[in-house]
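Note that one protein chain is taken out, while the other chains of the complex remain in position.
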Amino acid sequence: MVKRVVLAYSGGLDTSVILKWLQDQYQCEVVTFTADIGQGEELEPARRKAEQLGAREVFIDDLRQEFVRDYVFPMFRANTVYEGEYLLGTSIARPLIAKRMVEIAAEVGADAVAHGATGKGNDQVRFEIGAYALNPDIRVIAPWREWDLNSREKLLAYAEAHQIPIERHGNKSPYSMDANLLHISYEGGILEDPWAEPEESMWRWTTAPEKAPDQPRYIDIQFAHGDPVAIDGEALPPAALLAHLNTLGGEHGIGRLDIVENRYVGMKSRGCYETPGGSILLKAHRALESITLDREVAHLKDELMPRYASIVYNGYWWSPERRALQTLIDQTQRLVTGVVRLKLYKGNCTVVGRRSEESLFDPRIATFEDDAGAYRQQDAEGFIKLNALRLRIEKRLQG
Amino acid sequence: MVKRVVLAYSGGLDTSVILKWLQDQYQCEVVTFTADIGQGEELEPARRKAEQLGAREVFIDDLRQEFVRDYVFPMFRANTVYEGEYLLGTSIARPLIAKRMVEIAAEVGADAVAHGATGKGNDQVRFEIGAYALNPDIRVIAPWREWDLNSREKLLAYAEAHQIPIERHGNKSPYSMDANLLHISYEGGILEDPWAEPEESMWRWTTAPEKAPDQPRYIDIQFAHGDPVAIDGEALPPAALLAHLNTLGGEHGIGRLDIVENRYVGMKSRGCYETPGGSILLKAHRALESITLDREVAHLKDELMPRYASIVYNGYWWSPERRALQTLIDQTQRLVTGVVRLKLYKGNCTVVGRRSEESLFDPRIATFEDDAGAYRQQDAEGFIKLNALRLRIEKRLQG
Amino acid sequence: MVKRVVLAYSGGLDTSVILKWLQDQYQCEVVTFTADIGQGEELEPARRKAEQLGAREVFIDDLRQEFVRDYVFPMFRANTVYEGEYLLGTSIARPLIAKRMVEIAAEVGADAVAHGATGKGNDQVRFEIGAYALNPDIRVIAPWREWDLNSREKLLAYAEAHQIPIERHGNKSPYSMDANLLHISYEGGILEDPWAEPEESMWRWTTAPEKAPDQPRYIDIQFAHGDPVAIDGEALPPAALLAHLNTLGGEHGIGRLDIVENRYVGMKSRGCYETPGGSILLKAHRALESITLDREVAHLKDELMPRYASIVYNGYWWSPERRALQTLIDQTQRLVTGVVRLKLYKGNCTVVGRRSEESLFDPRIATFEDDAGAYRQQDAEGFIKLNALRLRIEKRLQG
Partner (left out) sequence: MVKRVVLAYSGGLDTSVILKWLQDQYQCEVVTFTADIGQGEELEPARRKAEQLGAREVFIDDLRQEFVRDYVFPMFRANTVYEGEYLLGTSIARPLIAKRMVEIAAEVGADAVAHGATGKGNDQVRFEIGAYALNPDIRVIAPWREWDLNSREKLLAYAEAHQIPIERHGNKSPYSMDANLLHISYEGGILEDPWAEPEESMWRWTTAPEKAPDQPRYIDIQFAHGDPVAIDGEALPPAALLAHLNTLGGEHGIGRLDIVENRYVGMKSRGCYETPGGSILLKAHRALESITLDREVAHLKDELMPRYASIVYNGYWWSPERRALQTLIDQTQRLVTGVVRLKLYKGNCTVVGRRSEESLFDPRIATFEDDAGAYRQQDAEGFIKLNALRLRIEKRLQG
């Protein structure tokens, strides 16, 4: 019953097989959509391949600016990390892909969308919840949950049988990888043993701390209203800014992560990540908030953050609860404007200075020196006495 | 009306002046109490000095084991950090001091306790709320909030006038410092400018990453029920274990922190901290939890942590709300047993492996390879469909 | 492949059809299990009917005491209400049924369990998540999601074709109902229009406030450690106590509820409930906590309650996160011991007195009269000043 389907197409083997399989299986037309979100691959080969394999129409969009500006930065305003560690590099790209798939489906009159994510992972959830939220009547086809090509051998056999070109490079990675402007991720292979340390050769974006320069690099990041806008005084648009930080961070071995995380579908999985620019931004943003945000607002954000992170991780970017939280988060960022200085050195990203016109750090009050009466120490007595009152009553009455 | 007071006595200038001042001002007897919580100073000089200055009785207690076992470790079970960064090294020592002060007051029949914390900081709150919670009828004397010796000059003049020995070392630190087995802290001096980077010479416990060994060090930390019990297979009691990690971490430049934090009394202040062993433990504990804790339990802990951290930071260790949260936290740690391997290198502390008899990481299910039916990919469709249902209805009905 | 299945059997038409259908469809033996959880029906007819319809074995268990003691009361310790209104009468019975089904399956060597809940509601989730949590290898059969008997007509036709007795009473309720010692619920019929008021005849347990006695009734409920133990001085075991309160509350028109709630499966549904005893207990328990619980502990409980309620509502009773929260909740109840006096009158349940040996209400301090120095009003100045400090600094620096 499907007439036309929009396929999120990477140009790789899996989605190429899907492109063919959809035409076969559903007797439908396939429109491919390939997004440049900074994964660092040339996309023109994908166009040719899609055309070759019978795509009715081919969309290739440069979404890098939008990705960083409207997805990565809003998420970073919340200092978002999932389970204390993960910067959500994969999660944050999915809602944008879902949105464009649904938009293209409307443009080309498609009645379905399809993707190449497996039935075990989080990405299927993120794609599909996003798609359903934006178009409740869209149909989603997830071939990995439907077909019987459930091994590499069968996939290759299908590809050969259907003249799908297979790139056989010598150095095929043993890992399942995903990359965009925010990060690159690795799963599978020896990582399936949580006791196994990944070999150095796995990491692609960052120099090993051991090989990083012996000289530290100092950088100043300027923020306006919660978002980074300039590095070392040079204003940069979002995508270029993040790319520049990726370069700097990568050089200095910053942003490697090796964790076991809890997937939304109910299992634990091991993942390794490189997020050089994001790791720097997270440190810097929190440091700027430390002088510009009120204590209770900062604490409120800290308590809400894990929930916001789960919402993004689980694929609910296009949900009303994410929007409600975002409204709160954005409101707190009005005065998060200023500069943070960081030192990058062999894997370390250290905050060494922060300043802001909006700073709430009042040295006249905080000083260890004579404060000329700015703070009356005697006030502390009543403060403590009343804060302790309930505890004193309890000790007396409940012992 | 005070007859006898127990003074938390460090042996330094400030508390020596207080020892004298209390006798003068209140015409009372002073019993001193000096705790060894791993601050790394000899305490016998404090005894002699206290006796010399007229202390009626002198208590010197080695509280190191108790400190780490009953305060540091329970707090670490919650992965506690204040405002995303601070490991609460100073905060966690205060409730123990308060408890011993109150106990000694009961032993010696004192009607008051006194301390040398200023009226601007958090420590006065922590000491006093602790004391009031444990003995609601105790009187607290906080000389810094009462006297007029509010400058270094006046303090020195008072000391000279009362024959209080003043140690004049050449290398007197320009910083206000506090140390115990968990950390050493620095405040004041140039740190009062949040844009100023502290000079390298400030740091006392850790080698600069730049000077740390070129060879990484791998260590295995064994945990039982949430607490670390052995390093590289060698069982160690709590204090020795933490001390050993301080040595290892310090050598490799691990655990430096430079932040602006929000004090309970309402101001922002800059602090620098070295917490080498604690920083390692935090990483290791979280990594072990990542394979042994249920997802929802881990998330619950993450959402409660900021509140727990504020409770400790603000001095409410001896409160019923801390106890209630601790009960939950401790209950979750029953199966947090296993080993974490870490790599220490020039300021970096990286998890490279984790294993446990209680591991919930099930490679048969998580695998990218054929899972022999352990997981049915088709289940994901219904999972996604029902999770998306409310969003689809909303899009249809509210647009 | 199913050899023997344990069916949660009510004796009604639906589960009788299922009893037959399972034998037909799966060619398996069926063991029936009927629980008395206070639904107020005779169970012996269910036994005869099950035997008649070919049940291999029939279990009928009186679980009333266990239900109230181990499920209802622990939940009430948290003052649990879902979405601000619903006392979870249906939700809280399901984990007990699931537990017994799994136990019986083990006893009789069954490889599956089956239930009569539909694929639209919450109960399927509660049964099945409970069953899976307690026996991860159990198979669950949910006929309503499998068969094609998806209308009342088809069901009746199947019943006739298979000699299943159909009770044709004149006054068949137009509502879907569920009852146990905690409540009776109504769904469907005219309730599917949220603007329609249910007719008076729908309500079965409670007198209409308009018809309730003109004389108020006062009762005293005694609690020990968070649980009710006596009414008007008479000690009662859990089930009898709740039954007695149902009678009293029902007489006085207490505990009717008419709401639209959010189901876990993603839709909104209208439900009406009568929970006379539970409504009284909730009021009483909170009132006792108001004098025996510390403020911060009470607030912590209030903030965690919605999450606990969702856990129970969604069917996660047998989850580690429910257990962790329960540990905290139970710890807070140690001193929730005392008596609450309530006035029942035409739908109103009003607290008019509360007393406890463990009361933290200290009239010497709270009094408007002279407190003889128990509270020093001057302390409030410092308390306010320091609590306002951050706001003053912000106004000065951020305007």
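Per-chain residue numbering starts at 1, and chain names A, B and C are given in the order in which the chains are listed.
Convention: contacts are C-beta pairs under 8 Å (C-beta built on N, C-alpha and C of every residue); 3 or more make two chains touch, one makes a residue touch a chain.
Only a predicted model underlies this, so the values are computations on that prediction, with no experimental measurement involved.
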item: Hidden-chain contact residue, picked from the options C:Tyr9, C:Phe67, C:Phe223 or C:Trp318; value: C:Trp318
item: Contact partner of the left-out chain, one of A:Met202, A:Val265, A:Leu282 or A:Ala366; value: A:Val265
item: Among A:Lys49, A:His183 or A:Arg390, residue touching the chain not depicted; value: A:Arg390
item: Full-complex contact with the absent chain, from C:Asp24, C:Asp62 or C:Glu85; value: C:Glu85
item: Sites on chain C contacted by the missing partner chain, in the whole complex; value: 79, 83-85, 118-120, 124-125, 128-129, 132-136, 142, 144-145, 150-151, 176, 187-188, 192-197, 209-210, 214, 216, 256, 258-262, 265-270, 286-287, 290-291, 295, 298-299, 302-303, 306-307, 310, 318-320, 341, 343, 345-348, 350-355, 359-363, 365-368, 370, 375, 377-381, 383-385, 387-388, 391-396
item: Interface residues of chain A (partner: the chain not displayed); value: 262, 265-267, 294, 296-297, 300, 307, 316, 319-321, 323-325, 327-328, 331-332, 386-390, 393
item: Contact footprint on chain B, counting only the chain that is left out; value: 294-296, 335, 358-360, 362, 365, 375-376, 378-383, 385-387, 389-390, 393-394, 396-398
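Throughout what follows, only the chains that are shown with their structure count from here on.
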item: Self-contact between copies chain A and chain B, residue sets same or different by half; value: same
item: Approximate Å spacing (C-alpha centroids) for the pair chain A, chain C; value: 41
item: Where chain A touches two or more other chains at once, by residue number; value: 295, 359-360, 362, 365, 375, 378-381, 383, 385, 387, 393-394, 396
